[in-house]
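One protein chain is absent from this view; the other protein chains keep their places.
On to subunit A.
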Amino acid sequence: MLEISIILGLAVLLAWPLGHYMTSVYSARPHWGDVVFSPVERVIYKVTGINPDQGMGWKAYAKSLVLFNLVLGVIAFAVLKFQHLLPMNPDNIGPLSWDLALHTAVSFLTNTNQQHYSGQAQLTYLSQGVLIVTLQFLTPAIGLAACVAILRGMVGGLNSETAKEGEARNLGNFYTDVIRGTLRVLIPLALLLALLLTSQGVPSTFSGAAMATPVDAQAGLEVQEIPRGPVSAMVAIKQLGTNGGGFFGPNSSNPYENPTPISNMLQTISLILVPIAIVFMAGRLIGRKSLSTLAFTVMATFSVTMVAASVYSERQENAALAGLSAAGPNMEGKEVRFGTDPSALWATLTTQTSNGSVNSMHDSLNPMAGLVTRAGMLINSTWGGIGSGFINFIVYLWIAIFIAGLMIGRTPELFGRKVETKEIKALGMLIVLPAMVILGLTAITVAFPALTGNSNPGFHAVSQVFYEYTSAFANNGSGFEGLNDDSPWWNVTAVVALILGRYLPILLPLAIAGWMASKRETKAKENAIKLSGATFCVTVIAVILIINFLSFLPSAVIGPIGEGLEIASGNAFVE
């Protein structure tokens, strides 16, 4: 318990100054870091021909975002499909199949890092160390850029002082935002973390796999091949950028990715560091600190409650083996060196933040913790993915403000700008979207049992399928492993979920912010809803809970809830 409190406390403590720093990065205020970064940025602007002062309306911003992603996606697909022909392949690894290459490309492009391959065996150093690491830096920066643009739109854009009602507003320059975010936030943080991890023994090399002679000659193995590579660099950004795609298949449960308690602590903090910093940045950036207070209160409430439930759940004995094995906490799928508390904490935070890296196997969580990981991904804004998590929070906020606004007898408005039919239409699409994608794809897949490739029967099998699509849609990337997911069906349908789950929840809010930005601003403060007030906090929490509860309760009944009830009734092995 103490360990968990220290980790969470440290994360918040470190996120506070980071949030301040990020505010200065995105408001382009002078900063001592300019000495280092400005010359580099000037070179990049010169080479790429970007005019950093060129403001963009929401449409131009969205267009740039889509175009940039398309280009990255095509490059990623090509590299993965033809990696055997490209350099940096000391272990002579072959190409990926078209569907696996497509899934992998889209998965990393969408900041999801859902892996249907096993890193060390199927990807070359170029694919892992260059392509994937590049995407792991750029995709969080893209999410963050979109979030910052939306925040600017919420208060009328950068030109709100001069622009007239109905005029398009300047939401910033997409490319500048991405470059500044990558260069000034993610790279320095990742460098620091990589150094710290290397100090803990995480490999950092471009040499091929190491060859070792097993100590135990009876193992029947002459030479053991131990894969390694530029691990610490990748692990650092994997954790910091809500990416989650590890160097090795077992991710951070592998001792090379996560060797010591210190490395485990550093990596756990890194899961939530930037997402919490964004919460602190958001209100500051637009001069509405109540937004930060509200978001922090709501998210912290969810986060702590879910961590508590998860930790409690894993301290109980393994539900499936109840009464059969020795009593004690649920150690199935966990590293003995970590134990249940840090594993449960990691599992909860990694699903809350759309990171998806693991230090234990989620497939083996007790039903309650399994439900918590699902809930974290469905809510997808408890800290959430970098940028995208806060955007999701803004969406919940808009819905809550609409209902609460009506309840106090005013046309609903946020920061003086009205939420009207046009915005509600887009919000309605965002409400329908998760149910449509997750429930729809799950239903189609289980309707043809041959497609599923399950490792488990019954309730748990439905859970696995549901979890896979939820993880893809939420851009999380973790899996209820045991699913034979490298099949054309899984690869292609997951790509659909990935794309719909990444781009619509960014582009629709961007449009809403753009529309609202150019509206007439009401300045009356007295009768507006107090964002940081206790009542409104509860209202937002209620809206988040009710939307997800109503959308996903029945499917959860056929999944983890049914499983839990089944185990509770002692019928676990009846098939």
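Just so we're on the same page, a contact is a pair of C-beta atoms (placed from the backbone, for glycine too) under 8 Å apart; a residue touches a chain by one contact, two chains touch by 3 or more; residues count from 1.
By definition in this document, contacts and distances are computed from a predicted model.
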item	value
Identity of the absent chain, which is to be given by its UniProt protein name, from "Potassium-transporting ATPase ATP-binding subunit", "FeS cluster assembly protein SufD", "Branched-chain amino acid ABC transporter permease" or "Monovalent cation/H(+) antiporter subunit G"	"Potassium-transporting ATPase ATP-binding subunit"
Residue touching the undisplayed chain, where the options are A:A210, A:I226, A:I403 or A:V492	A:I403
Contact set of subunit A toward the excluded chain (per top definition)	399, 402-412, 416, 419-421, 423-425, 427-429, 431-432, 435-436, 439-440, 442-444, 446-447, 449, 452, 458-459, 461-462, 520-524, 526-530, 533, 535-536, 538-539, 542, 546, 549-555, 557-558, 561-562, 565-566, 568-569, 571
